[in-house]
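Here the complex is missing a single protein chain, while all its other protein chains stay put.
Every chain is named by a letter (A, B, C and D) in the order it is written, and numbering of its residues begins at 1.
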Amino acid sequence: MQIAKVRGTVVSTQKDPTLRGTKLLLLQLVDEQGQILPEYEVAADSVGAGIDEWVLISRGSAARQVMGNEQRPVDAAVVAIIDTIHVQDRVIYSKKDQYR
Amino acid sequence: MQIAKVRGTVVSTQKDPTLRGTKLLLLQLVDEQGQILPEYEVAADSVGAGIDEWVLISRGSAARQVMGNEQRPVDAAVVAIIDTIHVQDRVIYSKKDQYR
Amino acid sequence: MQIAKVRGTVVSTQKDPTLRGTKLLLLQLVDEQGQILPEYEVAADSVGAGIDEWVLISRGSAARQVMGNEQRPVDAAVVAIIDTIHVQDRVIYSKKDQYR
Amino acid sequence: MQIAKVRGTVVSTQKDPTLRGTKLLLLQLVDEQGQILPEYEVAADSVGAGIDEWVLISRGSAARQVMGNEQRPVDAAVVAIIDTIHVQDRVIYSKKDQYR
Partner (left out) sequence: MQIAKVRGTVVSTQKDPTLRGTKLLLLQLVDEQGQILPEYEVAADSVGAGIDEWVLISRGSAARQVMGNEQRPVDAAVVAIIDTIHVQDRVIYSKKDQYR
């Protein structure tokens, strides 16, 4: 999985019929230090992630393991909203600190 | 999914028999600011995307979730024509503005 | 799919038994302007592509959708020989012109 | 598979329900000389890897071959803790030496 930050949304009306009702988020990948990477991903979201939250995305066929996505032509999905990231003994990200 | 701009078409007569009748578009990937990236993709289209439209493409086994592609050796498909992309509070792409 | 140019062949006798009789082509990827990219691929061919022809290759599990490849450990296959590539109103590649 | 070094953990409460109880490690990829690469991966662990250990990670659908992961939307898993890496006649990594 990769760490990504929710940046926005993508809206489409003319699309594969199975994508109706799928929320599509625009995410930017971040490295393990929190630096924004040039890479982005548009991913189906079913965990309810909001703007600026850090999430985990799964890519490839894993995205279709999420309930509801089984038959959808999606190659990326938000699978978790991150609470904390620890590296060695340091907390390098905490959702609580981010939002207080 | 990645954001891509329709640039053209690829035509082939000598091909895998299952590809007969598949429309193959040449797309160039764009970043979330609309900058054309060096990367391109040839993808099967069944949503009816036209030249210069911005679309979402799915790659890998997701491309075979599109109805009709199940048995085709395709690793990329156009799955949606993009109406709008929002980043934070800004509209960074709108199909309507693009074409008026 | 990616556009690639047939450069040569790879021959092997000691191999996975399912690969017997599979023609393996060495291909170099080209961008949509016809520039040779540093990336190459060895792909199973069943459409009969010849040296210098431009083809489409599919990678990943798509390669096993080609008839005969279903059980083979191949992650790339030639799926079409390209006749023409159009970008906007321009023909940027035509097999006929290439070979006359 | 790629060689990676365990750096930390990622904790999440709001996530895909199938991920409950999955330990998620933050790993940094290393090259075959032991140099830390800029690439990282968050992977499901079921072999019990600890901080600073060198492991093998599998990505893509392989991650769901690990028992317990079959239905999980994970695209990376720790599949082995490395004891030794030999290149030609040299031992370039030995867990025992690392920890004595």
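Just so it is clear, contacts are C-beta pairs under 8 Å (C-beta built on N, C-alpha and C of every residue); 3 or more make two chains touch, one makes a residue touch a chain.
Because the structure is a prediction, the values reported are computed rather than measured.
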item: Residue ranges of subunit C at the interface with the undisplayed chain; value: 7-19, 24, 26, 28, 38, 40-43, 51, 60-61, 63-64, 71-76
item: Those residues of subunit D which, in the complete complex, touch the missing chain; value: 1-3, 31-32, 46-48, 56, 58-63, 65-67, 77, 79-88, 92
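By definition in this document, only the chains that are shown with their structure count from here on.
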item: Subunit C: positions in contact with at least two other chains; value: none
